[in-house]
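Some notes on the structure that comes next.
With one protein chain removed, the remaining protein chains of the complex are shown where they sit.
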Amino acid sequence: MDYSQFLGMKQEIGLLVVFLLVFFYDTFLSKKAQNGLATVTCGLFGLFTAYTLLCPSVMADATTFGGMYATSPVIATIKNILNIGVFIVLVQSVKWANSESQTMRRGEFYELLLVTLFGMYLMISARHFLLFVIGLEAASLPLAAMVAFDKNRYESREAAIKYILTAVFSSAVFMMGLSFVYGLSGSLYFNEIASAISVNGEVNVLLVLAIAFVIAGVGFKLSLVPFHLWTADVYQGAPTNVTSYLSVISKGATAFAFLVIMVQVFGAFYSQVWEWMLYALIILTITIGNLFAIRQRNMKRFLAFSSVSQAGYIMLGVIALNATGMASLMYYVLVYIFSNLAAFGVLGAIENNTGKVSMDDYNGLYKTNPRLSLAMMLAMFSLAGIPPFAGFFSKFFIFTGALEQGSIAIYMLVLIALINTIISLYYYLLVVKAMFINDNETPIATFKSHWSERLGLWISVGGILLLGIVSCAYNYILELTQSSNMFAGLL
Amino acid sequence: MDQTIPLLILALPLCMFLVLGLAGHKMSHKMAGILGTLGMGTALVLAYTTAFTYFFGGNFVDEAGNRLQHIVFNYDWLAFTENLIIRLGFLLDPISAMMLVVITTISFMVHLYSLGYMHGEKGFQRYYAFLSLFSFSMLGLVVATNIFQMYIFWELVGASSFLLIGFYYTKPSAVSASKKAFIVTRFADLGFLIGILILSFYSNTFDFVTMTQAPGNVLASTGGAVFMGGSVLTWALVLIFMGGMGKSAMMPLHIWLPDAMEGPTPVSALIHAATMVVAGVFLVARMFPVYLVEEVALEIVTWVGALTALYAAIVACTQVDIKRVLAFSTISQIAFMVVSLGVARPELHEGVGYMASMFHLFTHAMFKALLFLGAGALIHAVHSNDFTSMGGLRKHMPITHITFLIGCLAIAGIYPFAGFFSKDEILVAAYSNSMMWGIWMTAVAGLTAFYMFRLYYRIFWWNNPDYSKHHHTPHDAPWTMTLPLIILAAVSCVAGFIPFGELVTWNREAYEIHLNYPIAITSVVVALCAIGLATIMYRKENSLPDKVADKVKGLWTAAYHRFYFDELYLFITHKIIFNLVSRPIAWFDRQIIDGTMDMFAEVTNKASEAIKGLQSGRVQSYVLVYLLGALLVGVVTVICMVL
Amino acid sequence: MIEEIFSNILIYFVVIPVLMLAGLALCKNIKQIRAVALVGSIALMALSVYVLVDYLQLRAAGETAQMLYTDSWQWFGPLNIHLAVGVDGISIAMLLLSAIILFTGTFASWKIDPMPKEFFLWLILLSTGVFGFFISIDLFTMFMFYEVALIPMYLLIGVWGSGKKNYSAMKLTLMLMGGSAFLMLGLIGIYYHSAPEGGQLTWNLVEISQNNAIDRDWQYFLFPMTFVGFGVLGAMFPFHTWSPDGHASAPTAVSMLHAGVLMKLGGYGCFRVAIYLMPEAANDLAWIFLILTGISVVYGAFSACVQTDLKYINAYSSVSHCGLVLFAILMLNTTAMTGAIMQMLSHGLMTALFFALIGMIYGRTHTRDIREMGGLMKIMPFLAVCYVIAGMASLGLPGLSGFVAEMTIFVGSFQHTDMFHRVFTIVACCSIVITAVYILRVVGKLLFGPVQDEHHLQLTDATWWERFSTVSLIICVAAIGCFPGFFSDLISFTFSENIFKVLGIN
Partner (left out) sequence: MEISMMYYLIPSLIMFCCGVYGFITRKNMIAILISLELMLNAVDINFVVFNRFLFPGQLDGMFFTLFAIAIAAAETALAIAIIINIFRSNKTIDVDDATKMKF
């Protein structure tokens, strides 16, 4: 075995190094030094993020383990995007991790978090279903522990049990689907499956069911309707930082992995089949997510349902089945990271300082905490897709990508999605309304947030403001995807 | 002709309007009044000069001796298309020159008169500003070179009339009268506008000169197009005439005029007797050659005029408000002019009807203004509009009495007063068209004499009420008010001798007026009989009028209520337009259209509520939904594929 | 690149508001805020006047390009999205209008309370969108600015509004965004059909119209999308219901800007995108929208007749007048379209005037119900006279702007060779009578007659800033009304020389 092939996995290795350093720091350093753990982790991860962003060599194409693992500029980029998100999450969680209740466990928090990220890396890079499943489970099991992190809070526990049970159930369903894929194609390699299932030119009924199961399995992590029901409860119960991590990073990674599977495994011959499934799922996801979000008063549940409907929009990038769609998906994830993390940043700051998470508590927030309100407003506008904030661009581009196909069906789909943006605008505006318009006798008192919270918010808000108007991010991604051979095998 | 003077005629009143309107509140009353009057006086002089130069300067006659239509200036204002251009210009021809004289004369008189009449009124400056605005608009209207310019000034005239009627804006009746006047004439203008649109669509021009010189050619492009049973040209001309009906208060669009008497009396004299209300007549006269192309339209004009003349005359016999009597008399007299135009044909006495109409317009302006100003003086003295609170005033107000009498004689058509000559020509035209119109109009002329003298006797004779309970006994007005009366009375006496036929004819050829003795004598006799009847009934206080009224009670009551036109309109506007159209539409908008939009929101919320059970919090139901969802997606896709 | 951008004069229409935003963010007190708003709006007005003059000179010098001051800087290269700017006579007219209304709106909100800083921030953000929209010739940029202009409305109404402001603000925002949802689909659709097979797809308006590559079937799909999308903002029946509630609840300056400028975005967009890019569909489908807009015109006017809230009356009157804009645009001939643009100008100015006056009256009497007021002419003669003038402009008195605009529309529309169009024109004409009815109804009840409420007798007339704001608007209204030729030439040149050449119709 050629061990030099490990060198192809630069990002994984880097992440592993960070993980080990944190692990050793946590295990071996004195109790006093433990207080610096959060900051050190942020710093280390920040360095790692910067390195992968700036070092050109991570962009190299590489394939290892007999084709089970592959990386390319596009893949490296989506990992970088995730890194940025994780970095913000880490920064935002500094105060929480240093709080009295978490001192005992903060090491585990960072270690688990880095492990899940590692799992996501594997999901994204996998070209073999075994590796994919390992990645998927590595990304999902530790999360259950993280959800349960506030072990003294009942909600946290309930969320964790719901999460773990549904997650395992969905894994079982997913693997059931996979077993049939395997049985019908004789391989677990993506490219071999693709060539095997299209060889006789007929659509196999069993395989269609298998695809449905695979979509269900991945859809669970993406929280596509009707596989989303765990989302709201888990988001509500989990500690806010875990929720934000779940809602953006996990979702972003899975979305990309989903795209890869759909394109590379089932794209060549079965794209007609799963596109119709996705049509239905997207419509359901966006609509039901929106309908649920309307009624929520708890901000975390609210954001959970908002993230459900956002997942539907992300799926438009999959259904596009072209380079623009893929670039738009990645860009959407990037923008979504910033927007959602800004929202969670404000949410977390308020929760940490006052313990309030209800939308009614936000009434009159602007009078007392104008900056937090502005950040929240930007986040809401960006999520709703209002220019000139980044969310507008990501939404526009994802629609542009989807419509490149040009069939009437996709126009109708996009129209439905667009009409749903009105509903989503409604509930995003509810938050804005609460903060700016509603009166409140006892608004949340003015408080000064922790530097980490502020830093996290500044980064997110900076991203919201600049990512759209400064076009280089999207241009860069689109050029990358256009030059990738991801869609080469498509009919 | 030099542009300066015509331009000044228009510019002076406009400047006065702007100066008085913008800076009036900084001036004293006297200053504002004098300024306005002086401005108008200058315009008067300039207009006389212009008219004199036109008629007698000798430069505006072609080789055949016909007068020319002279465009002094014509600036492009707004170009719609290559040919359809609104120009602001100054068309000098016999009727516009005549109208210049009429308007400036009456306007100046009214300016002068108002100095006394409006003395001490609040908003004096505003009053003069509006008067100037009106004069400007009216002058612009008559010198219009194209139909759209006319429409522009037509609207402006309407607006200034609105402002002047509503001058006493705190009085609810004045406000509603002004609204009524504006909306009714606006409705008529809609017809005018549509008429213009149709006409210009086919003729591709707005220009009067182009249109009237060879109307047949210009309108050839209609190609006999028919719309709802009438040729489009008929439609266009009738609709344009509808505009005229509105302004000239022809039935059934006359209802605003009696109410318009809510304005200050001099305003009634100027606008609602002498000038603005004849705009409709002027319009038809302006377009006369085009109307000749489509005689059906002229028939309609005649009918409308004839019916109005009769109707208004009957109503005038029953009213007690002196201004209302005068208002209905105005309607009736204008109807005379309209009929005269309607019956005019080039082949009948070389189109005498046209000339007669214009002649009557001229003379009527003078004596009707006189009558109104006289009425103003009376109201000024008695502080009432109602002739039941007058009587025997001939002793108290001798000048007013004499001048008023002259006015009455003139309108009754007694030789040698102005009305005789013009009315005679109208009757000639009517008889020459058909016997029926002749008799009809003669009868109306008789009625005219009757109700005018009824009015005259009730004011100046009848009885001698006790005026001592007034804080002063009635007396003649100051000179600013009597001077115009005297001047106008003088004009009314002599205007008939103007050789009008030489000045104004439909084809601008000179035409020799000669009295048609049988007709003239008949009409004078009828008028004298009517006067005699009035003398019997009203010279002394007696119960005869009441007895007569009782005899024809139904007719009398109906006429007293103006044949219920106002009620009809009230019904249409309030019951139908407001309650059956507007309110339902507003309701529909709020409940149905807006309700639909709200319903979307409502449905969304309801749906949101309805599906909340999905999120039951039970992990087992979550996975059930999950599994069913996955199976459903797969199975439905399979079924779709198999199908 | 940056230098290149700043060498184009049009970009300053966006730069100045952005600078104003920055300046406002630094302001400490109301005086500074006023100063920034005032300086900025004057600068914008000066800029638009300068562009107008310069534009006329260029045209006089024989410049025949369709758009002037065009520039295009790549933005999202792979999708061929540019920041493309350029103006023709229509855009310049609109820019001028926006600048004037912003300027007067600043005066109308001289004493805005509470949170003046935020108010002006949102207001200026809104106008950034407006200006950006009018200078853009790239569909993407245009759409972006369009939405930028929409969203501040929510907070402006929600925070500073009155009455049932939450409901209205939400309804307005959602309906307008609903329109823009259709619009977005239409625009992306246009992009994908912007070039013939194999050609470079583009968002640039001028290029798309030159390529003329959208085939008829697609036009049938995309035209309604874009037309309805913009039509919602143009208050087209039956998507107008945001307008009465929205206007009624909005604070004065916002009503002014919204009715005066924002609604014009709708008409402008309908013309510039829907009709300009898809003339065939416009021609074939015009009848549907003619019916809808024709209904708007008459229906809005009738609805206005029975309203009792001043702002509702005016909002419905806006529905009627803006309906006329769309109506005329659909006639597809130079005269009617010129009239439409003039109507936009005219309606923008006079409705801003109306809302300014209503705001001032409301600020004094604290009611907008005409049944509770009367005889204001006696109490506040200045405002009352201005109101009468505004009313006269609205009902189309010659010498004021409404007349020329409406007449151009009517004459133009009647020149259409199709009988259907002409009959509908006559229907639309009827609105002038109904307009007179509701205007006079208000004038009669509100201004004339006896004073209704004793308390009103103590009220004062306009202050200097109010006078300034109303008088400037009246001057503009009168300027258009008295010298329409200037504006009509400015606008119709664009049509006759350029656009119809591309459309190949008329």
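All chains are identified by letter, namely A, B and C, in their written order; residue positions are counted from 1 within each chain.
Here is the rule we use: a residue touches a chain if its C-beta (ideal position, glycine included) is under 8 Å from a C-beta of that chain, and two chains touch if they have at least 3 such contacts.
These figures come from a predicted structure and were not determined experimentally.
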item: Visible chains that the absent chain touches, using the contact criterion stated earlier; value: A, B
item: Hidden-chain contact residue, picked from the options B:395, B:540, B:574 or B:612; value: B:612
item: Options B:68, B:320, B:487 or B:627, residue touching the unrepresented chain; value: B:627
item: Residue touching the undisplayed chain, where the options are A:16, A:165, A:205 or A:416; value: A:165
item: Touching the absent chain when the full complex is considered, from A:232, A:278, A:403 or A:478; value: A:232
item: Chain A, residues in touch with the chain not shown (by the definition above); value: 129-130, 133-134, 137, 141, 144-145, 148, 151, 154-155, 157-162, 164-165, 167-169, 171-173, 175-176, 178-180, 182-183, 186-188, 232-233, 236-237, 295, 301
item: Missing-chain contacts mapped onto chain B; value: 612, 615-620, 623-624, 627
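The working rule: only the chains that are shown with their structure count from here on.
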item: Graph class of chain-chain contacts, one of line, ring, star, complete, other; value: complete
item: Closest chain to the centre of mass proxy, which here is the mean CA position; value: C
item: Most remote chain, CA-based centroid, reference being chain B; value: A
item: Chain centre separation in whole Å, for chain C relative to chain A (CA means); value: 42
item: Averaged-CA centre spacing for the pair chain B and chain A, given as whole angstrom; value: 77
item: Of all residues in chain C, the ones touching two or more other chains; value: 174
item: Touching two or more other chains - residue numbers and ranges from chain A; value: 426
item: Of chain A, residues touching chain B in the complex; value: 161-162, 165-166, 169-170, 173, 203, 205, 208-209, 211-213, 215-216, 220, 225-227, 229-230, 232-233, 273, 276-277, 280-281, 288, 291-292, 294-295, 423, 426
item: Chain C-facing residues of chain B, complex; value: 76-81, 84, 86, 148, 151-153, 155-156, 159, 166, 169-170, 172, 175-176, 178-179, 182-183, 186-187, 189-190, 193-194, 197-198, 200-201, 577-578, 581-583, 585-586, 589, 593-594, 596-598, 601
item: Chain B-facing residues of chain C, complex; value: 171, 174-175, 237-238, 240-242, 244-245, 299, 302-303, 305-307, 334-335, 375, 377-378, 392, 395-399, 403-404, 407-408, 410-412, 414-415, 422, 425-426, 429-430, 432-433, 436-437, 440-441, 444, 447-450, 484-485, 488-489
